[in-house]
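Missing here is one protein chain; the remaining ones are kept as they sit in the complex.
Here is subunit A:
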Amino acid sequence: MSAAPAQIFRVRSGNGVDTSQTLHFSFDGKTYTGHPGDTLASALLAHGVRLFGRSFKYHRPRGLLSAGPEEPNALVELRDGARREPNTRVTVVELFDGLNASSQNRWPSLSFDALGMNGLFTSVLGAGFYYKTFMWPASFWEKLYEPMIRRAAGLGRAADEADPDLYEKSTAFCDVLVVGSGPAGLAAALAAGRSGARVILCEQDALPGGRLRDESATLDGKAGWQWAEQVRQELAGMPEVRVMTRTCVFGAYDGGTYGALERVADHVALPKDGQPRQRLWRIVARECVMATGAIERPVVFPNNDRPGVMLAGAVRTYLNRFGVSPGRKAVLYICNDDGLRTALDLRRAGVAIAAIVDSRPAGVGGGAQVASQCGAAFFPGGAIADCYGHSGVKAVLVRDASGKARSIACDLVAMSGGWSPNVALATHLGNRPVWHDDLCAFLPSTLPPGMVAAGAAAGVFDTAEALHDGAVAGQRAAVACGFAATLPVLPEAEPTRYAIRALFHALKGVPSAKKAKAFVDFQNDVTAKDVALAAREGFVSVEHLKRYTTLGMATDQGKTSNINALALLAEITERTIPQTGTTLIRPPVQPVAIEALAGPHRGTHFKPTRLPPTHQWAEEQGAVFTANGLWMRAQWFPRSGETDWLETVSREVRTVREAVGFCDVTTLGKIDIQGPDAAEFLNRIYVNAWLKLAVGRVRYGLMLREDGFAYDDGTTARLGENHYVMTTTTANAGGVMAHLEFCHQWLWPELDVQFISVTDEWAQIAVAGPKSRAVLEKIVDASFDLSNEAFPYMAAAELTVCGGVAARLFRLSFSGELAYELAVPARYGDALARLLMKVGEPFGIAPYGTEALGVLRIEKGHPAGPELNGQTTAHDLGMGRLLSTKKDFIGSRMAQRPALTDPARPTLIGIQPVNPEDMLVAGSHLLPQGASATATSDQGWLSSVAWSPSVGSWIGLGFLTNGPARKGEIVSVHNLLAGTIIAARIVDPVFVDPKGERLHG
């Protein structure tokens, strides 16, 4: 590291910088010094650094254009490692000790860039080059063109690691939101705040004041920023007012909702422990005063992108706020009197003014007077025709009103094409701004409900008028919220004059203009020639121009380029600016990091994990888990000595078939349904009949969607006269609940029935196998008769277990064995699992996971998720006979459509390979033997497969055209991914105990 060079361009003390303290930072490996209050831009500029980056396409040397968030050129990579932040505007980076930044899009170094020669291939890289140059051959795109473009063009590199910092989201409510703390915003906040209204004042900068900090003009004879500080202190003392600095309101949304980003710890090296780096605010405001100021426009002239060509207002910011002069000898290029302030401020700071080039004709504006005050040559009606100096301005070619050109040496060009009100927030909801010729600006016309624009954002550029405008807006907003607000006494401001005459470019009658690039969009390297080319090729709509040239589509979203482009296009197509149009601005006003939008919702905070009550116990058992929606479920329970999962699962299946096993089925949706009309309601929800289900009985039910396709299935038990409990599939639990509410509240409000989800209230465990009754007898209290006669298949009861614990018992079987589902209050779930292990031990009990559950149901031919995939009908599932013809139910009418009951539809079948060793794979296609592997021969697919220890073969469920009629037929199973074809026999989908005798045992 080299020693810190002196801050030779720090010519005075700035109002926002504390020069009593020194900070150290590095840029491209070189160490520099700065002070608290500096931005990275001002600190580097103080050292005379002018080259900040390379441009996007042509790799041209670029310096600072602005001093604010609109900066298109000076983008760097800030910080390093996991905190590396690409495309960071140096103008908004607050300096901190140890800050580390590097330039981007340059190779091998910023001052010598090998790809700078891209400028020599301008003819290739012009407007629409993406569409023209890289069209053919098509195969070259992915392999050659895209990687090449990505290496050459582009900006910074994102961090390779996950962001280690914290981000928060917060919501705030207020009566009046004031966006911006310039003269108008402060006056508005003061008027509204003093009335007692709840006010939030958001300022994107670290300091309040807006342009008051950038100008040397006074308020009540004191520096403008001092009044801003005084107001900030008064506002801070108001209990209902909140001043939020470093907070950018980036979007306006419907219903008075605003998005804002608070940069909580961006200005320090590291956030404090537990402190978020940024906080995303949703602010709900009844009224909003948009006092967002204005952004100065550059002028389009040849080589206007040389480092040292800056906005005139930015020059004043560096001088007055930061005490830094961006040069030693300046030329001004202006079209309004506001720009003349720059000459006076520079002069006061001892900077020589070589010339003032004023595009206005002689006699308009105060240019002549200021020029003589500053000792500058004055060129009324003049233009800058070219700019010299490869890596920094050395001279400009000035053309006077008569057309005579001369070269003038300088190292700084301060330009002002006028100010564009920052109307972004007013247009986010689709309100188009309107062009005002007198101000050469778009102003908001209609605004979103509750929003008003004030100050420069409303085209009120004079400070005294802006103060008044803001105070009136704040007062009205507070009154609209029911507060008695009055106008505050405002400080006296020096009178100003704007006197703008339109100036967008200086391209006519310039000898060198043909070759030199005149930039419209600095960040995306779009030149005036590109705009002309696009127009010539027919892209005369501003929206098309944007997309064809990429103008305004960079990270700065064209803040400094859109209006110049529009004006150029208007001129080329011989239309007025209003005729040419305007593009609406979309949120965000400034880039918002994806981390801020995600906030704390990362990892399990984004996708939380639901754990069934036996999870901890299953962990202790060494279970392997699988995700089932948000739920974590035990997939299988390996035992020592078992070498692979299939061995474990097959053992679990055999345990259920031969002894007894148990499985946590809590994840199934459980909906408690009560009311006199509950039976009638179920009758309309399910396809089958429900009116005659007796108390203490359970029934399987199938639900359709209204379009006639299967939606969900499960069992519903009648626990009392008016009391039912429904189960849904795990995946559809939430959806079925909303569906029931919809049907009840909207379709059949006359039915007296209510629902509540009780999924999390009950731990439910399936106990399955020939010895399940024997196990349950050890748990269920003795007063309850578990015999087959007293509690047969499909019985349900509320009872007690373990000496008085309330429980529910259902004699249900998904496995085809004698089986029960026992529900206990969720807090007893863990104890129940442990108890089952203990009392079941003599019977050879073992837990089984979802994989064995799947094998058992496939062996039994029960459809599940892969079968109820949203494309199958009751008929397809072999349940056509369930559809009641005697009642109306959801989906009843549409399920009758001929195409939904056509026997030729693929229908549920069982399938077994001819060679038992052949493995089946779900998703395989079923084709007639010998048919060619084409779509026309395709007759169905495999939906679920398993190795069946009971059958001793792979088995599968699937859907086959005319399926049930084809039992015994041998078809070809095509696994197109593996490229295999095997022969398999169509069989009944019930592989085990087809008569169902075990269920009733």
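Everything below uses one rule, namely that a residue touches a chain if its C-beta (ideal position, glycine included) is under 8 Å from a C-beta of that chain, and two chains touch if they have at least 3 such contacts; residues count from 1.
As a working rule, contacts and distances are computed from a predicted model.
Here one chain is missing from view; checked against "Sarcosine oxidase subunit delta", "Flavodoxin", "Cell division protein FtsX" or "Polyamine ABC transporter permease", UniProt names that protein "Sarcosine oxidase subunit delta". Of A:Ser170, A:Thr486 or A:Gln745, it is A:Gln745 that touches the chain left out of the display. The residue touching the chain not shown here, chosen from A:Thr245, A:Gln373, A:Ser892 or A:Ser937, is A:Ser892. When the whole complex is considered, the residue among A:Ser170, A:Thr257 or A:Gln929 that touches the unshown chain is A:Thr257.
Listed by residue number, the positions of subunit A touching the unshown chain are 171, 253-257, 282, 284, 429-430, 449, 706-707, 734, 737-738, 741-742, 744-747, 749-750, 888, 892-894, 897.
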